[in-house]
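Only one protein chain is missing from this complex, and each of the others stays in its spot.
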Amino acid sequence: MSSSFQHVTCLGCGCACDDIAVTVEDERIVRAEHACPLGVAWFGDGRVPGEIRVDGHPSGLEEALDGAADLLRAARGRLLVFLGADLTCSAQRAAVGIADRLRAVTESVVSENASAGILAAQRRGRAGCTLGEIRNRADLVLFWGTDPDEQYPRFRSRFTPLSGLHLRRGHAGRSIVSVAIGTDTGPAEADLHLTLAPQEEVAALAELRARLLGRSLGDPAPWSPELAGLADRLLRAKYVALIHDGERSDQQRPPERIEALIALAQALNGPTRAALTSLRGGGNRSGVEAVLTWQTGFPFAVDFSRGAPRYQPDRRAADRLDAGALAAALVVGAPTSVPETLQRGLARIPTVVVGPRASEAPFPARVIIDTGVAGIHEPGVGYRMDDVPLPLQGVLPGPRPATETLIQLLGRLAPGRTEVRP
Amino acid sequence: MSLDLTLHTAPAVPLEADILTPGRLAGLSALETAKLTVVHGNQSAELGEFFRVSGALDGEIHLTGDLARVKLIGAGMSEGRIVVHGSAGMHLGAGMSGGEILVEGDAGDWVGPEMTGGRIVVHGNAGHMVGAAYRGSRVGLQGGEIVIFGNAGNEIGSGMRRGLIAIGGDSGDFTGVNLLAGTIVVLGQLGWRTGAGMRRGTIVSMHAAEVLPTFSFACIYRPIFLRLYLPYLKRLGLPVTDAQARGSYQRWCGDAIELNRGEILLLESGDAAAAN
Partner (left out) sequence: MQLNGTAIVDTFAEAFAMWGARVVITAETAEWARAAAQSMTGFATSIIGCKCEAGIEAELPPAETPDGRPGISVLLFSTSAEGVGKRLVERVGQCVMTCPTTACYNGLDAAAETVVVGGQLRYFGDKHQISKLLAGRRLWRVPVMDGEFLVDERFGIQPAVGGGNILILGRDQAATLRAAEAAVAAMRGTPGAILPFPGGVVRSGSKPKSRYSFLFASTNDAYCPTLRPVAAATDLPEGIGAVLEIVIDGLDLAAVEQSMRRGIHAAAAAGAVQISAGNYGGGLGQYQIALRPLAEPVGAEV
């Protein structure tokens, strides 16, 4: 018996392509049409483990939830709630509720680079746009130190093809500029190539911005003539799309480059129109930020230990774990999305994992509850990298839904049943 | 007469002690003070579980012990005086609006963030983010004075809007990043990327420094206002020399990618005559 599903949203990367056609046969996914290799790998055949274990022994759900609640309540000291990947927004919301109830410290799947980007945006603002805007209006696309093809394979074909609603057809309509920062190269085919060394990046961005503001500078640098040419092109464009990778880079690149990129986009909005897009990873990580902001007012690094949510972006969980300041942890979502630095620390404290493939967690956990994957087994809402919400479907039955499981755990932590002193 | 708190049990994890201000402890007896709640990790605890309390508050609080894990001492205070005979933890004097804090040892990160008045003096070293804006905030120090006799870390005075920060030793990178106005004086060496993104304000150093390419050299001159500022810092105990007060400074204008009304002043040469 085969069935097919249209307009399925893939969470393989932040593109969140919602034009996937999934074919299911015998309770397996056999085809994901339009999906890129990353997406095909993300969908897999849709089969996930459905185990529940307490201290290594198979267990029933009620017993596991009781065990998890006891473990978390008994901990003397601060608790960590890690918001991982592949959860729907409603599951994320339930997890935030648990963190609140436990007065925990939260950490999430937002990467170091992405959090630097958020801080920069808070300090300086943002000049952004939805991906459709790029497709339909950007007549100049500048890839700054990133070639999306590897990590976001369909980005260029979906959002920067040679045609767009308000563009002329062909090369006359859209030109591509590719800037390589050391070994972080841009796309190979471009109308203009520039290369900078990593240690030159921030200075070059500053010089570019100064040129756009019409300010004179000190002595010219070796890259100055090329930057002058680039500045001209930017000023002559009608709509500039700046694209950079918000998640990772192969090299050490200074975090202040992100603020410089934001400032560049803002400066360009004087003489022309521009937007900066940060490429973000998959697993509905943009949803984590959206849900945390919705529930607490802050996008990440939220600390509930004083009752009201506090923003503590300087005191990350890895530091706290190293300092021995955390007593127990609850990981929700895919445990493989926990960064390695954190995994080592989690091995030293009692941990509960609730999420897809919890039983395959790469770190030891006392209570393990497998759930389905958002967008494969669990319907709901997920966010694209440009913060556009998209519907998620369930194409296969899963072990148990993460949202309901977490809500049940939240119920067991209700006041009156908690020993945490106010 | 002052209220004396002596650490008898070191906290196992950081202690949040923002009740330790003259304002909040006013009118309380030593016994009542010992029963006040502090946050220790995930739990609440009584102040007396960590401190022996004696004396009475008449505007001064004396804390004794290695308080490197005691955070938020003097946070939000508006009057009175706190003396720490030892080191102090992070967020010392956060958001304070008046009064004085004196630390005989070192201080942690985030000394006096978003302060609006008063004075903090640290005789040892301080960490990063002295007088800085909190993450996500655009404006940092809005008034008051912070004096660090030793070294300080990165991002001193980030987003500072008004006030005075003086470092007797070296400062780290990004001193005065996104400075809106105010004055930072570093008697030692500056780190990297000083004044990045500054709009107005003054950063002074007694040593040569590498200046960002978006800063432009103006001239070498003898700024008269330093003849008020530097002796003032000398009266606060910093090792400022007369030669420095009367010396010639390179003036660098920047940051050209912002308002370009800021300045970095680097001592070119001390006044030879003054050295006599």
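Each chain gets a letter, A and B, in the order it is written, and its residues are counted from 1.
Keep this in mind: contacts are C-beta pairs under 8 Å (C-beta built on N, C-alpha and C of every residue); 3 or more make two chains touch, one makes a residue touch a chain.
Small disclaimer: the values here were computed from a predicted structure and weren't measured.
Novice: The chain left out here touches which displayed chains?
Specialist: B
Novice: Touching the left-out chain: which of B:His123, B:Arg162 or B:Arg199?
Specialist: The single option touching the absent chain is B:Arg162.
Novice: Write down which of B:Gly55, B:Pro223 or B:Gly270 is the residue touching the left-out chain.
Specialist: Residue touching the chain left out of view: B:Pro223.
Novice: In the whole complex, not just what's shown, which of B:Gly23, B:Gly169, B:Gly188 or B:Pro231 touches the removed chain?
Specialist: Result: among the candidates, B:Pro231 touches the missing chain.
Novice: Please give every residue of chain B in contact with the chain that is not shown.
Specialist: Residues 162-164, 181, 183, 200, 202, 221-225, 227-229, 231-232, 242, 245-246, 261, 263 of chain B touch the chain absent from view.
To be clear about the criterion, only the chains that are shown with their structure count from here on.
Novice: Once bound in the complex, which stretches of chain B touch chain A?
Specialist: 13-14, 16, 39, 41-44, 109-110, 129, 133-138, 159, 174, 178, 193, 196-197, 212-217, 255-257, 260
Novice: Could you please specify the touching residues of chain A with respect to chain B in the complex?
Specialist: Its residues touching chain B are 75-79, 103, 119, 122-124, 202-203, 206-207, 209-210, 213, 215-219, 221, 256, 259, 263, 267, 298, 305-306, 311, 313-314, 323-325, 327, 420-422.
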